[in-house]
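Worksheet for the structure shown next.
Of the protein chains in this complex, all but one are displayed in their positions.
Chains: A and B, in written order; residue numbering restarts at 1 for each.
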Amino acid sequence: MNVASNSTESIYSQTFGSEEPMSERVASLLVCGAAACVAMTFLWLVFDVFWSGLPFLSFDFLVDVPSSAGRRGGIGPILVSTLLILGVCMVVSLPLGLGAALFLSEYTSENTTSSRLVRYSLDILAGVPSIVFGLFGNAFFCIYLGMGFSILSGGLTLACMVLPLLIRSAEEGLRSVPDEYRAGAAALALSHTRALFQIILPSALPGIMVGLVLGLGRAIAETAALIFTSGYVDRFPDSLMDSGRALSIHIYDLSMNVPGGNNNAYASATVLLALLLCINAVANTFAHCWHRNLTAEAST
Amino acid sequence: MKHKYSLHLLLVLLISALLTGLANAAEKKLILTGSSTIAPLVSEIAKRYEKENPGLRVDVQTGGSSRGVADARRGLADIGMVSRELKAEEDDLLAFAIAKDGICLITNQSNPVASLSDEQVVKIYRGEITNWKEVGGNDAPITVVNKAEGRSTLELFLKHYGLKNQEVKAHVIIGDNEQGVKTVSGNPNALGYVSIGTAEFDAADGVPIKLLPVGGVEASMANVKSGEFPLSRPLNLVVRGQPEGFASDFIRFASSSKVDDIVKEQYFVPVSN
Partner (left out) sequence: MSPYRTDRILIGTLRCAAVVSGLIVAVVALFLVSESVPALRQIGPYRFFTDSAWHPAPHSGESTFNLVPMIVGTLTVTAGALALATPLGLGSAMFLRFYAPPKLGVIYRKIIELLAGIPSVVFGFWGLVTIVPLINSIHAPGASLLAGICILAIMILPTVALVSDAAFEVVPKEYVKGAAALGLSRWATIRGVVIPSAKSGLFTAIILQTGRALGETMAVLMVCGNVVQVPKSVFEPVRTLTANIALEMAYALDPHRSALFVSGLLLLTLVAGLVLLADVLSRRYECSQ
């Protein structure tokens, strides 16, 4: 038997024929090789970061105020600011993005001029460099709308940035819902609203979650867009109108600007990675629960 | 259905938290922008100032010296941070020195070259000397590290050596100081220049870099302090017009001896008497 048949428990758990053992073997080798390459690079990087960061990590580090420009002390205020920025970003972009995705994929034909225009502009938006978002956010939110260097400006700038990513993935997720479901809902004379919330959204959830995780990932990792919007101040924010330094800016400053900041830069990077793991886990659990809950509801 | 209610509740809570956050905007704020060299120092000073004067807030934003000048002029910031002396055309601003700093050349620790004459430095940066063996080192190409346009470190360096940025043949262009240190420590044949404070701290911390003397004077904080070191600069807070109230109080605090320990901790030289 060929190489591929050793791993028949793939996601499709499908047994395939094996007419071309040679090309088959080469393909398997290439695909698995690519995967191994990616995994190795990832592990190299993560181990490097964790290895250098974990020794400086403690509970105090998470809650303490940074001192001596971040060389000593912790990242308490920076964590709070980061979470607030993410919160603002998601509160704004999630409903907007989901709404836009639903409209584009469910309630308008793909070929109307307006939908094509919106889609086109979203594709462009996805490509706008983050640094340009930073400039835009600085001039629009901070100066034009008078929000100043603040968590709000930062969050809103990030919301603009992750929006296309959210919409794209949500659309992909919605497209994966079989048309029979929609036809079935229509045949049962369900209202659009009910069909949407009870049938279409739950089945599109995996795709939406991918978008959410990608979006959160991109938002939490962002530096360039935040440096001109949410600012550099590293104390506990009083309100959303207060300037607050995000974790990634802290890492940038520690590694590029503060001599002797390497250790805490590594430690902060470790926290950032751990935070990302948490977001991932929460999103997955949430999706799982919602899905189960809704299927249970539907069956009663 | 329980889950749906809890979801709604969560949303309501989030939104109300946002609104109260909005309503709670700060009372009295002083905004400083400018030089990335000064920003970490002033952040620390601001923290101490806030502790001594509860109710007042000092926000420090980073950027660059030219931004410090521009923001102070346009009133976008109350105080600008500028890591050089003010130029003749900037006489509309008032400068208050809070510390001193120097700039020195750095090489990798493994590099046997112990010093470079001013002439050699000029030739290296012009691309006329391209190999370390021409200045008594190993047979290896020199990697010239230069700073990005607009940095006051760059301006000072060019002015001291009488160079023009157009004629500099650089191999790597860096932004902030630590990037320069990391570039040089990772490349045995690199030559760069950074703030002495940064270099001294890193060298003491075990980073494999070496500080070269400038014009025969050893690059150290002590020589910057004594005024012997030729490539030094003041770190200034600048304001448009005579500062008043809050701003003037902060400037007085930042240039007083109350913050000497902070200045030293950030590897700069205090200027207070």
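Some observations on this one:
Please note the rule applied: contacts are C-beta pairs under 8 Å (C-beta built on N, C-alpha and C of every residue); 3 or more make two chains touch, one makes a residue touch a chain.
All values derive from a computational prediction rather than experimental measurement.
Counting contacts over the entire complex, the absent chain touches A, B. Set against the missing chain, the residues B:97, B:122, B:135 or B:170 yield one that touches it, B:170.
Across the entire complex, the residue among A:41, A:58 or A:285 in touch with the chain not shown is A:41. In the full complex, chain B touches the hidden chain at residues 36, 62-67, 70, 140-141, 143, 148-151, 155, 164-166, 170-175, 179, 182-183, 186-187, 189-190.
Seen from chain A, the chain kept out of the figure touches residues 2, 4, 7, 9-20, 23-24, 27-28, 30-35, 37-39, 41-43, 45-46, 48-49, 95-100, 102-104, 106-108, 115, 117-118, 120-133, 135-136, 139-140, 160, 163-165, 167-169, 172-173, 175-176, 191-193, 196, 206-207, 210, 213-214, 216-218, 220-224, 228, 247-248, 251-252, 255-256, 265, 269, 272-273, 276-277, 279-280.
Following the convention adopted for this analysis, only the chains that are shown with their structure count from here on.
Taken in their complex, chain B has these residues touching chain A: 1, 3, 14-15, 18, 21-26, 31, 36, 39-41, 43-44, 47, 50, 59-62, 76, 175-179, 181-182, 197-199, 201-202, 205, 265-267. Across the interface of their complex, chain B is touched by residues 67-70, 84, 87-88, 91, 143, 148-149, 152, 227, 231-235, 238-243, 253, 255-261, 289-290, 293, 297 of chain A.
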